[in-house]
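Excluded from the complex is one protein chain; the other protein chains are retained at their positions.
When the chains are written out, they are named A, B and C in that same order, and each has its own residue count from 1.
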Amino acid sequence: MADMSDLLNLSEIEAVARAGLNPVYADYIAGGARDEITVRANESAFERLRLLPRMLRGGGKRELDVTVLGSRASMPILVSPTAFHKLVHPEGELATARAVAAADTIMIVAMAATVAVGEIAAAARAATGGHGALWFQLYIQPDLELTEALVRRATDAGCEALVVTVDSPALGASERNRRNGFTDLPAGLACENLRDLRDGEPGHVRQIVMSPEISWEHIDWLRRITSLPILLKGLLHPEDVRSAVRHGVDGLVLSNHGGRQLDTVPSTIELLPEVVAAVAGRIPIVLDGGVRRGTDVVKALALGAAAVGIGRPVLWGLAAGGEAGARRVLELLREEYDHTLTLCGATSARDLTPDLVRGVPQ
Amino acid sequence: MADMSDLLNLSEIEAVARAGLNPVYADYIAGGARDEITVRANESAFERLRLLPRMLRGGGKRELDVTVLGSRASMPILVSPTAFHKLVHPEGELATARAVAAADTIMIVAMAATVAVGEIAAAARAATGGHGALWFQLYIQPDLELTEALVRRATDAGCEALVVTVDSPALGASERNRRNGFTDLPAGLACENLRDLRDGEPGHVRQIVMSPEISWEHIDWLRRITSLPILLKGLLHPEDVRSAVRHGVDGLVLSNHGGRQLDTVPSTIELLPEVVAAVAGRIPIVLDGGVRRGTDVVKALALGAAAVGIGRPVLWGLAAGGEAGARRVLELLREEYDHTLTLCGATSARDLTPDLVRGVPQ
Amino acid sequence: MADMSDLLNLSEIEAVARAGLNPVYADYIAGGARDEITVRANESAFERLRLLPRMLRGGGKRELDVTVLGSRASMPILVSPTAFHKLVHPEGELATARAVAAADTIMIVAMAATVAVGEIAAAARAATGGHGALWFQLYIQPDLELTEALVRRATDAGCEALVVTVDSPALGASERNRRNGFTDLPAGLACENLRDLRDGEPGHVRQIVMSPEISWEHIDWLRRITSLPILLKGLLHPEDVRSAVRHGVDGLVLSNHGGRQLDTVPSTIELLPEVVAAVAGRIPIVLDGGVRRGTDVVKALALGAAAVGIGRPVLWGLAAGGEAGARRVLELLREEYDHTLTLCGATSARDLTPDLVRGVPQ
Partner (left out) sequence: MADMSDLLNLSEIEAVARAGLNPVYADYIAGGARDEITVRANESAFERLRLLPRMLRGGGKRELDVTVLGSRASMPILVSPTAFHKLVHPEGELATARAVAAADTIMIVAMAATVAVGEIAAAARAATGGHGALWFQLYIQPDLELTEALVRRATDAGCEALVVTVDSPALGASERNRRNGFTDLPAGLACENLRDLRDGEPGHVRQIVMSPEISWEHIDWLRRITSLPILLKGLLHPEDVRSAVRHGVDGLVLSNHGGRQLDTVPSTIELLPEVVAAVAGRIPIVLDGGVRRGTDVVKALALGAAAVGIGRPVLWGLAAGGEAGARRVLELLREEYDHTLTLCGATSARDLTPDLVRGVPQ
């Protein structure tokens, strides 16, 4: 295995990961919906933004940590939910959880994890220096009792917030997966959070249902059955963002699902200013989609995000070097974020104001 | 022959079709006027538009069907007129008609079809589950009695509307065809709608005349001799669109002839908002040019089109797999349109409003 | 030699010409100043403009001819001055003149022609159907008596206008020529218009001087010594264009010298609207730079040019096929212009209005 410390940026880690992975799984991770226009837009939109740093501000100790909805993280870089970590590494989400705990940040555990959230939580607690927080990503199921049982599981495991994915009234269409015939998990892998959930024969794993029936009423229902903070992940239209505030939602994950749901939706960073205006400071926004550099983190924070999430890079890290690989991804981004703060004359996210960001003139 | 169900999108079908076709005919289909700037613009303009979906709207049963000028279609995706289907498949327009009837949508029969409209209509009626409508595309001929005979033929065959192509005062200049020496149809193929039309020796096929003399007075004349709805196909200038409304035209096909007439005209999707404003809701607009994805359909409908038309993709389908290939094209687009509606939180075209579409910020 | 009629557009003629030419001379023709940014901009700017044709206007006989400053041309496509035609064909400007006369348009004879203007005029008069007009391109020389002698020569030869190049206070810097060591004309070739001009030993050819001293006073002087119409070629700044009107100049050739003088100046077509506004209809504007298609001609005329000029294409034609090649270039453009008029619903340049042209939306 490559020595992780030799890998200098997320792009190099991805290259190592791809070289060692089953191409079908690499396609599954890298791919997105249809022509993958949004997949590419997420990254290119960051490149089109320019930073205008401040100078001679006299430094002082940098503070990288943030607190989002009561969960503290040692840096404003969270781990967005991604499915099936065991596809790329035998330890799966356990390795990820240890890496995230060591980095002392927040892991948003995917409902489609290949390790149950309780075991993930135990691994995180047992990790070296482990004290990162867990949030739980949820697809609300039409079967509300099932959904409630899932919420209870996540709550019992110590998850501190629920991230409800709302952009999936149907599964996104990855033509790469269809071409590769990748439709089922390999033997031995399953969505463990849905095993032995409510009645049924022991060991049975339920299917995740993505239903267009899910509506704001379901959000209201969820609000009533849990006291955990609720974030909605996947709203893109400013009208929907305003609805979220009206429905008492606690936060947003501004995400286009990494370009895996509807192709040709805008990149998240280009939507951020409008979404920030729509929430008007009432609730925090975590942005994911295309974050690959410390400068990307600073751009998102300067434009109003409370934190960013990364998805694919964690999987590439996991594939390239297991727990050490995932940790390398997080530490590289931390170093880059710290370095970018310094070069911007900032000591914390509070110094990052919208005037530091410019579009590229045409 | 490739199994049509293995082909995952229109681009794959085109690739299979090209691999099996005489390159001269493939060039004839794919090509356009001069430098083909407009051919490329039609597709790239859709890619530059972004969709902003709505979430949590609670679904409900999707309704894909639309009614345009009294003709019902099971989806807002029509078949635009294209010439010479027998060039790419021995069954020619008969196969196309069966595929369109099976898909239960509208086929705009080309005046330059290699099967007479009456036979096309019979094939459509006899098709499995066949009940799609036929419209007839017409180049008004300077010889008005000839034109009237053609209109009668189309009417007698059961065509429900006339689509008058107005962008062809002269034939477009395909340099591909000139380079390939492709000037005449192969032996045995002819524009069958012009066979035995009015006097002349039996079996004689008249030439289609494209004349710059055709004017609004011809449209007024046509209005008087037929009670079928009249759509004009090919108007691009907003001033002309306003004239069409004043002349009592029933609908428009917003089309640049697939980039085959005047090179460097704008893509149709970029003209759509202005054309929609010019008609001010008085008459429906069908848009064609570059529609290759369900997201393209949704973008056009959200910006005000009543339906879209596809041209080349049907020919590629026909070339790749005859009737089954053409059907695959229509079914893929239907699936994609349905999927896109779902992911946009919409249940029918009525939910598709202009705020769902954005240009790409620069 | 290739059969000229097999060549379908100007790009194909250029390809044939380059294949047969000494690469040093091909570089001399194709090249421009420094990084050739303006050379490329001239062509790409036309591609970025869109045409919005009118339909159903009822045709009528097309009139292609125009009259510019009293000189009639059978089409609004003139031949811009280019130097050294004998470099690419032994008959040099004689062949060009015959081709232009046959096409019945205007040839702007270059001061740096390798045939004297009197002989060019004789060849034009003797050409098949020859009755094209000649204009004479002039670099005003600091030696005014020499300049006056040149003007007299051109006048005596029957030139109907003077085109004074004003963008050359110094020779442009072609790094291609420097790299190729192309600094002198091959033996036997000379600027024949400067042979035996005023005193000096018989046969002596003077050097063309490009001097920064030339100023508006020289234009005023020229105005006094000739009654021929004077056009200035090479003004780009709107302030200078207004000065030209004030100084009583009769016309402009809006030209950036084919990108051969100052690199990174704008394409001429993008400057045209501003220059048209600056002259406010007082004097006609001939535009050259990047005209390669009939659609380019229509775009320039619609935006206000009285005619266009072509430079390099004539040389490529000459190199590819001598007089026949140059004629093919002119006839192809005429056909394309005629065809574009038809497809735009126009019968003459008078129908070409600015609303027919659009920029490409971003």
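Here are some notes:
Throughout what follows, a residue touches a chain if its C-beta (ideal position, glycine included) is under 8 Å from a C-beta of that chain, and two chains touch if they have at least 3 such contacts.
Everything numeric in this text was worked out from a predicted model, so none of it was measured.
Put simply, the hidden chain is in touch with A, C once you look at the whole complex.
Considering the full assembly, C:L262 is the residue among C:L56, C:A99, C:A123 or C:L262 that touches the omitted chain. Which of C:R18, C:R34, C:R195 or C:R223 touches the hidden chain is settled by the complete complex: it is C:R34. Of the candidate positions C:P23, C:P169 or C:P354, contact with the unshown chain belongs to C:P169. Seen from chain A, the chain kept out of the figure touches residues 8-9, 47, 49-60, 293, 295, 299, 336, 339-340, 342-345, 355-356, 358, 360-362.
Listed for chain C, the residues touching the missing chain in the whole complex are 34-35, 37, 166-167, 169-170, 172-173, 175, 178-179, 211-219, 232, 234-237, 239-240, 243, 261-266, 270, 359, 362.
Here is the rule we use: only the chains that are shown with their structure count from here on.
Shared residue numbers account for under half of those found at the interface formed by chain A and chain B, and the copies are therefore classed as meeting with different residues.
Rounded to the nearest 5, the angle that brings the Cα atoms of chain B onto chain C is 90°. Here the spacing of chain A and chain B, counted between their Cα centres, is 43 Å.
Shared interface positions of chain B, defined as residues touching 2 or more other chains, are 362.
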